[in-house]
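Below is one structure; the comments refer to it alone.
The block that comes next holds chain A.
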Amino acid sequence: KTNNTGSTNNTGGTTTQPAGQTDTGNASGEGKEKILRLGNISSPTGKFNPLYANDDYTAYINNLIFQSLVTVDANANLQPGLAEKWEVSEDSKTITFHLFQNIKWTDGEPFTAEDVQFTLEFMSDKNYTGLNSTYVQQIVGFDEVHNQTAEHLSGINVIDEYTIAITTKEVYASFYEKIGRGVGIIAKHVWEGVPLAEVEQRTELLQNPIGTGPFKLQEYKADQYTTLVKNPDYYEGTPKIDKIIIQVVNPDTAQAQLLNNELDMIRVESLNPDDIKIYEDAGFEVKSNLLNAYQHMVINFNDPILSNKDFRQAMAYAINREGIVASLLYGYGNVANTIYTKEFFAYPGDDAINDYAYNPEKAIEILSTKAGYEYKDGTLYKDGNPVKLTLIYPSGNKAREGAATVIQQNFKEIGIDLKLELVEFATLTSILQERKDDNFQLALLGNGFGADADVAQNVGTGGSNNHSQYSNTKVDELLVEGLTSLDNDTRAPIYKEIATILNDELPVIYLYNWERFTIVNPKVKNVNVTTYSFYEGVETWDIVE
Partner candidate 1 sequence: MEYKQAEEKPLLEVAGLKKYFPIYKGILAKKTGDIKAVDDISFHIRKGEILGLVGESGCGKSTAGRTILNLLEPTGGKVTFEGEVLYDVEKKQKITANRMRQMRKDMQIVFQDPYASLDPRMNIGTILTEGVLKHKLYQKKEALDKAKELLEICGLSASAVHKYPHEFSGGQRQRIGIARALALNPKLIVGDELIAALDVSIQSQILTLFQEMIEKFSLTTLFISHDLSVVRYFCDRICVMYLGSVVEIGTSEQLFSQPLHPYTQALLSAIPKTSPKDNKDRIILTGEVPTAANPPKGCKFHTRCQYATKRCKQEVPQAIEAEPGHVVNCHLVEKRTGADYL
Partner candidate 2 sequence: MKQYIIKRLLVLIPVFIGISIIIFALIHSAPGDPYAYMVESGLPIEEKEIQLQKIGYYDSLPIKYIKWVGNVFQGNLGYSIRYAEPVATVIGRRIGNTALLSITSLVVSSILSIFLGIIAAVKKKTVTDYIISVLSLIGISLPTFFLALGLIKILSIDLNVLPVSGIETTGANYTGWKRAVDIFKHMFLPFLVITCTQTASMVRYTRSAMLEVLGQDYIRTARAKGLAGRVVINLHAFRNTLIPITTLIAMSLGNLLSGTVLIETVFVWPGMGNLLYQAVSNRDYPLIVSGTLFLSICTLLANLLADILYGIIDPRIRYN
Partner candidate 3 sequence: MSDTILKVENLVTKFKSSGKTVTAINGVDFSIERGKVLGIVGESGCGKSVTSLSIMGLLDRKRTEISGNINYQGDNLLQYNDKQMQKIRGNRISMIFQEPMTALNPIFTIGFQLKEVLALHKGIKNKKEAKQISLEMLQQVGIPRPEKVLEEYPHQLSGGMRQRVMIAMSLLCNPELLIADEPTTALDVTIQAQVLELITGLKNQFNMGVLFITHDLGVIAEMADEVLVMYAGKVVEQAPVQELFDNPLHPYTRGLLSSRAVLFHKGEKLHCIPGKVPGLTDMPIGCAFHPRCNSVCDECRAKVPELKEVSHRHFVRCFPVQKGDLGYGI
């Protein structure tokens, strides 16, 4: 069931119940404070500014404190965020956001359009050292602000206190994803006076964030825990939970902590049926979401062997991806054959693509008939030389680590000697980013993306995540075309075509999509984790002992 409906309504979303003083907070509740304890495998960095945090663990906290203009629901449909509604101009280049009028920063200041303007201009500045400046590059006037020849983005028009219009240079298809959903709005009155170059050194400000979200930071202890308390003034209603403590746990022992009631909820990358049984026997709820992400094998296109498409297809046939999903993921996931997951609106449909079902014979056949290889006595030869390849893969993900050895064994079956090299994640990324011809041949990596279909960074020529250095003019053209509309209905066919091409060309070998688990103590109610948001409706979460 692909999901490309809705979400393009220009004035989306329903106005949720106004955040009156519905509850006098916990003052009445002489009873116990409702505390939710979450596990986080690594410590947040203390950069509680959404424009600077570039790791999951900090984002995990920032997402409770900061908000963006829009959000998406479980099906990637746009939903109001800070903006109540929005309209798109004729030429699709200008979007006008109408902000909720009753939102306050947690220090009591009102939230206004100026904060949005400030945030976007903040990101445009040359001295902004966060990683997201590309999000706002499309806004008119970006270059001037970036080079400090202009103070304000000319593409931004603050119409009134609660209305702001943003104009992009071209039609910017990723607008909602990047600007609407991707930018957490920060408070102008807090950051105004701070020279941009010094932001990352303003520990005091970074660690006492002022946001608009449902929770406020109370205490941050690096490498131990972060405590957040509810924001009673949250415009969508005072959260029912009084406090969230996100604590650093050792993934090896987190399970024990959950069962020992030292934690209420954890997010786990992989589980096996035995684990699930343990949890379920103990009465825990195990939720899973297919992530909008895929694991793949990066292929160095500068390598003479690997640049051959037949060879790549043969590799895809040779790898027992079904087996990987069944055994390493215990079935919690599916084989990936192109860049999008089956649930995504841009997925071209099973019929439109080749499923490269595990078939080593076929792989050998392709190699020997089409690609000019010779398969003899269990070894594959090219011009009389046995074929040898090296696969580097990062540590840290057990399933992926296992996949590497499966691939090694599968390659052996088609006569390829595959050498494995385990490296640390950071090492791998630095190798891939070097973009050299010969510093790697094959590499395993995961890649995730948000609710938008644009994959230019992944498969476009010179894209920052295009580690294979794949280049295809047709794909490049389609990628540009895909950006010219804000309407996913219009865009869908374009991206489907891209997906089909990728399925055939295999710039990377797509391996699998996987599910992420959330294990929840039954006393925590109303948890509804979606593919796009962990804290969906967090203000309604409750704890009932």
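The candidates were selected such that all candidates are chains of the complex that A comes from, given by their letters.
The rule we apply is simple: a contact is a pair of C-beta atoms (placed from the backbone, for glycine too) under 8 Å apart; a residue touches a chain by one contact, two chains touch by 3 or more; residues count from 1.
Quantities reported herein were computed from a predicted structural model and do not represent experimental measurements.
Participant: Out of the listed chains 1, 2 or 3, which is the one touching chain A within the complex?
Facilitator: Result: candidate 2 touches chain A.
Participant: Can you list the residues on chain A that touch candidate 2 in the complex?
Facilitator: Within the complex, chain A touches candidate 2 at residues 35, 37, 42-43, 45-47, 52, 126, 129-131, 133-134, 200-201, 203, 206, 221-225, 227, 243, 245, 247-250, 252-253, 256-257, 259-260, 262, 424-427, 430-431, 433-434, 464.
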